[in-house]
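Notes follow once the structure below has been shown.
Removed: one protein chain of the complex. Kept in place: all other protein chains.
Showing chain A:
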Amino acid sequence: MKTIKNIGYIITFLGFAFFIGSIFTGTYKVTPDTYHSWIESKGIKSEIFIENTKNEIVNKEMSAWDLSNIILKNAKISNKYLKEQQEIEWNKIIHIKWSKTSKEYIYPLVRKSATGWFINNTFLWFFLTFGLAIIGGLLVFIPDYKLLGPAGIKNNGLFQHSATNRGIIGLLTAFFFVSFYIFLYFFPNLIVNPILAVNGISKALNGNSASQWFLYGFMYCSVMTVFAVRMFIKYRHNKYQMIRTGVVLFFQVAFAFLIPEILVAFNKPWFDFKNAWPLNYTFFFDWNLNTLINSGNLGVFMLVWGIVLTAVIVPVMVYFYGKRWYCSWVCGCGGLAETLGDPYRQLSDKSLFSWKIERWLIHGVLVFATIMTALTLYVYFAEIPSWKELFWGISVYDVQTWYGFFIGSIFSGVIGTGFYPILGNRVWCRFGCPLAAYLGLVQRFKSRFRITTNGGQCISCGNCSTYCEQGIDVRSYAQKGQNIVRSSCVGCGVCSAVCPRGVLKLENGDDTGSSRTEVNDVLLGNDIDLLSMTKKND
């Protein structure tokens, strides 16, 4: 069994090695056709840029790095030249920004110009990357069924292992995650070979070539599936965990991946029916509203559904079941956190200080998202172009860009997922997600959900707090016999699972006000009469 696991590690690493290594290889050849349609679609008008790049790249084989650098270099040369002229022709200037130029200008050209082995051997290439990584991953986790011993809580060695206790393996993993997100969000022009690994699948699904987002979606689903298998083995004694993991995986694969891709195959907008505003912050952006309105009945249904989801379904469901129905049963971010992130849940910070930061940050993001959306809708209905200055030299487009960059990319992706092995698996959900903040407010003030503390059984061991991915100090409530009613609780159920004394139970009880938070003093050795006597004497 141990041998199978080790072979699994080797196969997985091979898959990843091919995946990462492919970034440094492969050739790209820009054909004249590709070149011209690219110049046209990007609206490039600088003659000097066109002349130079045409000479340097068209019909030449080179690496993605060289191709990208030549374009960047010539854009700079062109800009410099134009700015030296007496009269500057602003419409010929190519605006260069590290976070945009690569993905918006360079990527489309590079993506179209891939040649050679990777594009001709789609299925072998898929097998060498995803195939090996998935098979290897399964070989790593399935032997745990025997290796971990009889079913039960087996967190043995988590705080003594480099991968799960911020050791060197953890740091390297974080480095890999962060790098991946930076390439994905800002430099997709350099990961065209990895994208080609799923080209065949994309074409089979909806006839289109794979984009970086298709790669991300496919990778997301694969990672979740492999780690869901790990969850199924680890928590096979715990039905709540089994069902929850199955459901959250289903929602990711079906709602965030298959359905939207199939919609595209039928020329409908890419739409994730479970992604609610304000997590889905682009929902009210003009381009999205216009797309939906122009997509017939289905588009209008999507628009209405999106609004109803946020305004009615989300709060009503939180009232009955707590925010867990979304955060750890449906949401994609939650799904990844509960599968890939599970080995890191113990790394979340439990201090009072981090709770303070959490409340400022997450509600700050909610306010930011709300203001941004309000401005967006204002200019939409007032028919003001979104690039037009609104106040202090700022346009709505600027606000949207900042949000997209700082919150949408950096916070939720690079930090939220990239830092799993350092800050724990729910960084985004705990500190940043505006939808979680909204759900949390409902959960805290008007919901039937609570984690019930079982009378006086708590022994303050601290397993619950340690394994709370949201950094809730569960023990501080349990040892006082108090139920846990906290806005941040996503109801993953792991506190209850790791409790050695059967103290915690997630439940949706009566909402009779006091029953949710009341402490039963008799069970704690404090006779009620005696207490009232104390109060009189005070």
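Keep this in mind: a residue touches a chain if its C-beta (ideal position, glycine included) is under 8 Å from a C-beta of that chain, and two chains touch if they have at least 3 such contacts; residues count from 1.
FYI, contacts and distances are computed from a predicted model.
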Legend entry - Per UniProt record, name of the chain withheld from view ["Sarcosine oxidase subunit beta", "(Fe-S)-binding protein", "Trehalose transport system permease protein SugB" or "NAD(P)H-nitrite reductase large subunit"]: "NAD(P)H-nitrite reductase large subunit"
Inset, instruction - Return the single residue from A:6, A:41, A:120 or A:156 that touches the missing chain. - result: A:156
Legend entry - Of A:240, A:255, A:305 or A:405, the residue in touch with the unshown chain: A:240
Inset, instruction - Spell out, residue by residue, where the missing chain touches chain A. - result: 149-153, 155-161, 237-240, 243, 346, 351-352, 452, 454-457, 459-463, 465-466, 475-476, 479, 493, 496-498, 500-502, 505-507, 509-510, 512, 515, 520, 522-527, 530, 533-534, 537-538
